[in-house]
Each structure stands twice: as structure tokens, then as C-alpha cells.
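One structure coming up, written as C-alpha cells, with questions to follow.
Removed from the display is one protein chain of the complex; every other protein chain stays in position.
Moving on, here comes subunit A:
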């Protein structure tokens, strides 16, 4: 039985937000055990990252004093300095000269406070966050199809009851292993250029050329229509726009798609037959399909497929996006995104501005409009029209942004970089001022997981002396700029509830007490008596007429194709033992032992052609930069593609910052590179 010193909380890493109990051990360590009341991992599962999460608190690399140009200083000194510099830069160059960059790992309270801080205390439109690099394409596609983006609009436990689940660019075995337990029942169809660990569990693996998932989705929908597998009753009753999509698909017959994707027609047919033949099926997309300059359209194509089969908004079936970061879902709902206000409101919607301005005690016309998206923001830093100061929270863009060397250069051109971090990340190293902040088990706050379930992370241990919360930093700076901000998570959450009231992501009926008592609460939850909404689309979609929208989309090639100089596709992704930019996990010994170094995965045929043996150091270069990695030879990858994980410095020096027109997602998942043995 848990003792009185036991704290129920959640894992610090991915969007699954596994429940865990934390108990201090004699000798200073922490005992972590899985909770059984949180459905994501109720079976008692955790991956190695979760089990070793306690070491984040004790790994000895913690920052414990603010750094001003590398020198430890008092908090007040650092806050005073930053506030005076921000005021000076604003006075000279205007409010948009100060930018804010947030993260999908921040709690809802922090994301909310950060968005308010930017709009109210700084008056800047220049705020965005690394979630733009995560699920923004899926969010955009869901919004235009369903009128609402709630990653998975159903509880994760529903998946186990399905007959078939299609995973498009989703590799949960590597990114969130306990998720796979929910998929042990259904037949899995996996779309991935690599035979990932998830693909190895699949009943059918479709292995397309990188950058062609959109064509594949169109080919599959073409077959659904050609083979008369459309759920006509559903399409007539619950959707709009089908006719136009049907016509748009006549040019995507499967033999043409086969030539583009490399996926045999008979495999496409096998996949759609399986999806159509069953009572219950899900289509899920992940970063593999989404992180493209056409990611939004790719997701729309998969949603079209799901709609034609009659899946979304039916109990036991549906479409969902498998969000990545810990608070990837909540982080996009409460205003740290350039075009959003709390409650998943649009910043260009007059009614939304009026509501939020009232909560914040400002005039609607004083709120800035939409600002630059994440990469555009980073790309503009230190330019004539761009921001001259940047405040960074919970992000490490030198590792995680595309064309990373260029991004580092832009950051170098700033007048002022302020970073809030737990450890000296690669970006914090470049900062003029670094604030040491609390993490995960040292603070409380809410997280909204990939199901849209709002969860409570509770403080389990005291933070080290000298460390303060991001909320303290925000409130401290706001105070110096003449604004009073709450720094207590519970108080901030109460304000967030009011600000979100009436919005799509309505949290107004959610309280810390309810979350604790109900194993989380699904939004929207518009009142104290409301039970929350596990499956929001059962009766109608969140569009004006309640119908889901088919959106006609067309395939086009990747922004950069292979050629004689750069003849190989590069695709990037994750390994189990590392998380995101690795700032946390690269400091934990067992994780470093499991995944010690960056590698480049090559097919034996490609390795033979390039004269590369396993373990060789290879140089991988693109038009944007180059890096070195250790060669791994594997039959699991296509022979025209090299795979590299992005948790280390290097992979993102190569990636292409071509942006999706709608979501402004960079094209992380495909670019052209040259691979050579390093002599």
C-alpha cells in the first residue's frame, strides 16, 4: 500500500503520460511504480524512460543559480536585468522586437501564462512553440474536417476493441511503448518507409517512398471508391463534400500510385479490404505522415479515407492523431501558438478576443494579432524586421529545429537570448541569461494527454535550492513590466478555466480535485456538473452544420527530391531510450547505455553500393549542412533511404525547413542527402 509520502503523478516524457507513483527512498533516490488507475498504462506498464525518470532529479547536472553571461547571480539581479533589457528593446524597436518560444512539454498553466505574458505584458505577436514541429499538420487537418482538434477523440482503451487499426507514420513501439498494449487485439496495418518495431508487429506493412504517404492515401481511397466500399449511408448522413473528393481521386488510380510510392497495388487493396470489411476500425496518423511540407493535406487524405469508410464519430471506430510531446495536446490549446488564444480560440476571431481580453482585464484592441510560426520566427531572429530578443521556455531549438545550423546563426544574431531550463541544453549554452527552473516532480500542474484527458502532475519532491518555476519567472518579469501574474499553478489553472470557458477546448468544469478523483477529465467540460467528453463526435462534429468535411487534396513530390549530388532520401525519427532533443535523456546513464550515439541506418544494398560496413563512421550531407554518424546496416529500411534519429546534434542540420502552407510544419521527414564513408 502506498504510504503517506507517496505521490500520484505522471511520467515526465511523452503524450501517453503514463501514471506513476513516486516515493522518496532513503538515500535520496526515488522509487517509481506504475499507477493502475490511469488507462494509458493501467496494466502496469512503463518504458525504460519512465522507470529511470527519477534520475532526472539527481543527475548532478542541474542548474541551480541564474546565469548572467555565464556568471551565477541572484534571481533578482537576473530578473531586473532581463526586464530592463526587454523594456529597452521594446522602446527602441517596438513590441514585436521581443519574441517568446515555448514548448509542448510545458504544463497547461505555463502554456497559458506564457501566451498571456506575451500578449499582455510584452504586447508582442511573436510567440510560437516547438509543438509547431510536432502535430500542427494533424491539428490543421482535424480542424478543417471536424471543426475541432482533439488528437484522439476517444479514450485510448477503445482501440483494443477494434478489428483493424491503420497506423500511418506512427511508431509507438519506439515512441510510447505502453501504447502498443492497447493494440494487441486488432490487426495492425502500418505505413512506414522503415520496418520499425511497430511495423514488425503489423499484419500488413506498407513501405512507401519517403514523402509519398499522401499519394498512398489517395490510392487507397481511390480503391475504396472503385471497389464500392464506401459507407454511403454514413457519407450521406454525417459528411459534406464527398462528390468533389470523389472526382479529385479519378487521377489517383492505384497503378499510378504504385509507381510513385513503390507500394504494390495488391497490398493497397489488401489494406482497404481489411479496413472496410470490419465493423470497427481506426485510422491513426503520426509524425511520419505529418512532418512534411504537405503534412496537412496528407492527414486530410487519411481523414477522407476514414470518412469514406464511415469511421469518425462512431463508437468503436474513428480517426486520431497520436500526439507526441508530453503536453502536445494541451500546449496547443491555451495560447502559446502564434494564432491562438486560450480555449483553442482563434486570435483573429473578434468574439474570442473580446472574451479573453475581458478575463485578462485588457481591451480587445490591445491584443496583438497572429504572429510568425515557429520556424519563421526562428528564421527572422536578429534580422531587420525580426525580433531582437527571445525568451525560451521548455525548448531546445538548436537541436530540434530544421536547418539547425542556420537557426543557431539566427539565435547568435539576437541582442538578447533568455533561456529557462533545467540543465545546460545546447540552446541554453548560447543564452545571455539562463534561469534554472523546476521540472516535473518538483512542481504541480495539469497536462492534457493524447486522448484529450486532462491529468494532474503533482509535486513529489522539493526542488533544489535556487531553482524556481517557469511560472515564477513569468510572474517575476511581468511584475517588473507592470503586470500582476499568478505564480501558483492552481490559481493559474482557475484563470485558465475562465479564459477557456465557451471555447472549443473548454476546461471550465475541470478542477484539480475532479482530475484526482476521476483519473483525469476529458475536455470539453463546460461546467462543474458536466462529466467531460470522452467521445466528442458521436452525435455531431464541431462544424457549423455538424457534418464532417471531406477536403479534396492532391499529392505532390517532396520539397526536395533526390538528384545526382544528393541521391539518397533522409528520414528522421526517434529511438526508445531518448526523448526529443535529448536534453533530459542524454544525461541519464542507463538511457545513454541503451542509445549511446547518433547513427545512420542503411539498407545492405545501399551500404554495398557506398562501400560502407557496419560500424563505419559515415558523413551525411545535405544542401544545408553535414554531420557524422555510425553506420547501422539493416534490411528494415528501403534501399533508397537513410534513417537518422534526431535526439543528437546533427540530424537536423540536414533537414529541410520547407513549410506546409497551412500548418507551417517543416519537412522533417524527407530531404535529399549524400552518404559517404568518413575517411
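Keep this in mind: contacts are C-beta pairs under 8 Å (C-beta built on N, C-alpha and C of every residue); 3 or more make two chains touch, one makes a residue touch a chain; residues count from 1.
Everything below uses one rule, namely that contacts and distances are computed from a predicted model.
Chosen from "Sarcosine oxidase subunit delta", "Formyltransferase/hydrolase complex Fhc subunit A", "Branched-chain amino acid transport system ATP-binding protein" or "NAD(P)/FAD-dependent oxidoreductase", the protein name that UniProt gives for the omitted chain reads "NAD(P)/FAD-dependent oxidoreductase".
Touching the chain that is not shown, out of A:48, A:77 or A:278: A:48 (per the contact rule at the top).
Of the listed positions A:39, A:177, A:558 or A:666, the one in contact with the omitted chain in the full complex is A:177. Summarising the interface, subunit A meets the missing chain with residues 34, 43-48, 51, 172-173, 177-181, 184, 197, 201, 209, 225-228, 243-244, 246-247, 250-251, 253, 255-256, 258-259, 261-267, 562, 567, 576-577, 590, 593-594, 604-605, 608-609, 635, 638-640.
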